[in-house]
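One protein chain omitted, others in place.
For clarity, chains are labelled A, B and C in written order, and residue numbers in each chain start from 1.
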Amino acid sequence: MQTQDVIVIGGGVIGCSIAYYLAKKGADVVVLERDRIGAHASSAAAGMLGAQVEMAFPGPMSDLCFRSRAMFPELGRELYERTGLDIELNTAGLLRVAWDRTEAEELRDRARWQRELGGRAEWWETRSVREDEPEVRADITGALFLPDDAQVSAPRLTLAFARAAQALGVRLLEGCEVTGFLTDGDQVTGVETVVGTFRAGAVVLAAGAWSGVLARRLGLNLPVFPVKGESLALRPNRLPHRKTLFAHGCYLVPKADGRIVVGATEKEHDFSPGVSLGAIHRLAHEATRLVPSLAEADVLSYWSSVRPGSGDGLPLMGRLEAVRGLYVASGHFRNGILLSPITGALMAELISGTAVPELAPFSPDRLLESTARR
Amino acid sequence: MQTQDVIVIGGGVIGCSIAYYLAKKGADVVVLERDRIGAHASSAAAGMLGAQVEMAFPGPMSDLCFRSRAMFPELGRELYERTGLDIELNTAGLLRVAWDRTEAEELRDRARWQRELGGRAEWWETRSVREDEPEVRADITGALFLPDDAQVSAPRLTLAFARAAQALGVRLLEGCEVTGFLTDGDQVTGVETVVGTFRAGAVVLAAGAWSGVLARRLGLNLPVFPVKGESLALRPNRLPHRKTLFAHGCYLVPKADGRIVVGATEKEHDFSPGVSLGAIHRLAHEATRLVPSLAEADVLSYWSSVRPGSGDGLPLMGRLEAVRGLYVASGHFRNGILLSPITGALMAELISGTAVPELAPFSPDRLLESTARR
Amino acid sequence: MQTQDVIVIGGGVIGCSIAYYLAKKGADVVVLERDRIGAHASSAAAGMLGAQVEMAFPGPMSDLCFRSRAMFPELGRELYERTGLDIELNTAGLLRVAWDRTEAEELRDRARWQRELGGRAEWWETRSVREDEPEVRADITGALFLPDDAQVSAPRLTLAFARAAQALGVRLLEGCEVTGFLTDGDQVTGVETVVGTFRAGAVVLAAGAWSGVLARRLGLNLPVFPVKGESLALRPNRLPHRKTLFAHGCYLVPKADGRIVVGATEKEHDFSPGVSLGAIHRLAHEATRLVPSLAEADVLSYWSSVRPGSGDGLPLMGRLEAVRGLYVASGHFRNGILLSPITGALMAELISGTAVPELAPFSPDRLLESTARR
Partner (left out) sequence: MQTQDVIVIGGGVIGCSIAYYLAKKGADVVVLERDRIGAHASSAAAGMLGAQVEMAFPGPMSDLCFRSRAMFPELGRELYERTGLDIELNTAGLLRVAWDRTEAEELRDRARWQRELGGRAEWWETRSVREDEPEVRADITGALFLPDDAQVSAPRLTLAFARAAQALGVRLLEGCEVTGFLTDGDQVTGVETVVGTFRAGAVVLAAGAWSGVLARRLGLNLPVFPVKGESLALRPNRLPHRKTLFAHGCYLVPKADGRIVVGATEKEHDFSPGVSLGAIHRLAHEATRLVPSLAEADVLSYWSSVRPGSGDGLPLMGRLEAVRGLYVASGHFRNGILLSPITGALMAELISGTAVPELAPFSPDRLLESTARR
């Protein structure tokens, strides 16, 4: 039996970020990871910081995304100082390609409100797109250029949070699956794991797609579910496009090691491992549709992971009314990498006892149908 | 909600064998596998059928091992007929090498009782060993030759059980983690999984090293725990030894595709993935100690898995008194491949309502400390 | 400097088969392999023994294919005896699917002459095809069933030839690239390699796609060129089809370990490594066209290799007039696995001094434009 201030369940990018920011505040933290750090969605992500490309309308979510994206330059330096790990922030921007006039019009509308919120967004005609990135297919209908939508290495970001947290004293246990909770009345007091019991004043559920499953052990019906994604990495035979390319059907993210990551399928409620032939077929089709010369690129690898979807499409971040001492940070779906710094920073404040009004719209209680407690 | 006769939790070699033998009896069965068929210990095993080499004393366990080993020739043909999968039964026998006189004496004692039980076991002096397998180190102290201790491909056996079961109508769901049980009084009526609820008259817990964790959801303290094992595969640069070589420290199993499998470490209560540098070091040391020329063999791959250890070293097979409708088949430790046919056959009889006295010594109740049911 | 009877250049299936049959005749042989045994086309092949499916017309080539195919059952037993390696001969037969009436008519014509030559060939209507293999697409136009077109594991066959040859005394050097030839007038007397010089009375050029490049060192313009092929392996989630399926566009070969091999692209004069996105795209498209349910199968791996094409589509087997002591066995294109036993057996006779009239139609001299010797 071990006791600490905070138990974080899940060694993905969210759990590790929370542990890191908590440790900076001096908390005594343990992170419990079933597999290896970043073994699932956190390392499988293409690493886009798509604060604008992923946002279809303004609101608290887009505010949070903007704010988190802005943290990366400083964060990258800080993590490099602390760990020697380079998160490979690429700030060349993103081109959101339109296949036809309808889509082009939608994207221009989106550009308007994003500019009003202070986001840069320029409409580029097809000729400009191809002057900049000549390999893009000729018959697109222009693209929205988002100069501030950056990208990082998702596995490195996750590992850097973890190693920086460890360097600040966080204990990080791998191969440590949480199997149940210890409670005292309506207060959670710790967790049971496959390798023993841990006690703490606060427990943070940051278990990605498995958060809903774990919450059920407390009789909570937390609407977090898996959305399986399958991806490819390519080795082009020349200098690849510099900007991230994003179209309906796929995205192409050029990494600092020369690979291009092609993502991703979305299969709801699918926890299965593996990459299907159908998925490979679709990704190959879409990638060569957008950049035909990629047909000649070598395929380097492929993988799948399970992202945490949420009932209303927004992440769940905050404390739960029903169970004292229990915090949730999950449901980030495709925005986990982007939102990891702000999630870690705000959750650390909340857990430390500070009121964090920005988190109110993301309170897990908004979605909770409390079921009968066993 | 789906209903069937029997739910088998776990798509390892034990679960798939039970499903296969149940299906042969006409039962309506679903197998629920968290990952992929045979993804853990069942595919990681070297596939030894060490009915004699693993047995230090006579008793019901050695009887069962003898009996199960004898099933393989016919089983191999049957599964090939049904699936086209070849389990690669190798009947060249096994040499249990002694490092010194003490060990040699122990092995000769063992040979005596095994012969009394009808097992073949011959003591070979070092010269004979090296005439037969010239690559074995010269300064051993003889070896016990066990002509009937055979070996198979563990991944293929597991897959063949699974495919044969499917061909008989068994449904096999992968990516389907069981998260809890449905009960009605002291009767188990089904399971909850990450992808929905299943109902059945009988539930078989065959979840390998995770069986203990799952049993705790029913308030049962089933003493099944993980024993992590790490292994290597080699590609020798000439014809390898034909017999399996087994010494204190490692075993070397020559496979039908030309590889030699080197196993294995044993780390109790360790659920972590990965293969450590220390493990690689030890296996390399032991393998080159036993067969020095293997230093020149290429390393092809390495892997780890988690075997199900049991409280008293014997498997748990049978029904539970405390929970009606619940059956357990787990805790086979290093004998899961060997015991899979007899386990499947006897458990299928038991679940079908036949009395199976041979299973009495392995009743899970022998080890059960019932904890407070939640 | 080492001297032996015969130097075989190339440790692929052809070179290893020749070495094996030579060793059975008592010859002193060394095999020189640049990489590892079977590292290229020999291990990358799907292993079809398509004596009938690959033959569009009768003649010496089809005779040879029939004859070689008939050698496999006995060869498999013999190699297993000698090595413990199982070549996994699958004799379930092959379905050559027709997409339309024109193709169906062609296939029926082919069946006629093949039956006259003693080959079994049955036309199956679509209904029969799908009764036998229900996963095949419904809108095909029947299929030709070739019960004797079998398949083996190509990597295992290659390794088994190599290990059996070694067991008979053949020396097999890996990592040993041949860089030139030693000559004495018009007699070849040995070879130079990256690790030294070897002398022999006979040199056999069995270097697959690299045979043409090597022949140029002797001033010979041997028309053997690379034809790159890319393939996939799948893990279906149920029992796969038992028969090999072959259609215009791809073939699907079910292996004894549960995998399905999908092949293959054909890119002439391409020596490059790697598997392109375009190739993956095409194979995925064709495989799911023929068996739609394979879209759900996991992709396990992909690979490429370089087969030896020949100027007129027939292999080159025999001695060369221009250079005494030099033998060629190359250019087998897609029939190297199928033809390996007969090639090895006949070449061994020829090299041993026996006249082999069956090889006359395949004499390398038929294609040789002798260029100016340097």
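Rule of thumb we're sticking to: a contact is a pair of C-beta atoms (placed from the backbone, for glycine too) under 8 Å apart; a residue touches a chain by one contact, two chains touch by 3 or more.
This structure is a prediction, so every number in the text was calculated from the model and none was measured.
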Write out, one label after another, the shown chains that touch the chain missing from the document.
A, B, C
Out of A:126, A:166 or A:231, the sole contact with the unshown chain comes from A:166
If the hidden chain were put back, which of B:287, B:306, B:326 or B:342 would touch it?
B:287
Which listed residue, B:234, B:264 or B:350, touches the chain dropped from view?
B:234
Which residue among A:23, A:53 or A:85 touches the omitted chain?
A:85
Subunit B residues that touch the omitted chain in the full complex:
232, 234-235, 274-278, 280-281, 284-285, 287-288, 294-299, 302
For subunit A, residues in touch with the removed chain:
36, 83-86, 88, 90, 92, 153, 155-156, 159-160, 163-164, 166-167, 172, 174, 237-240, 242, 254, 256-258, 298
If you put the missing chain back, which residues of subunit C would it touch?
35-36, 39, 174-177, 179-180, 192, 194-195, 213, 216-217, 226, 269-274, 374
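Throughout what follows, only the chains that are shown with their structure count from here on.
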Max Cα-centre separation from subunit C goes to chain A
Please compute the C-alpha centroid of subunit B, do the same for subunit C, then give the distance between them in whole Å.
38
Using mean C-alpha positions as chain centres, tell me how far subunit A is from subunit C in Å, no decimals.
48
So which stretches of subunit C touch two or more other chains?
235, 298
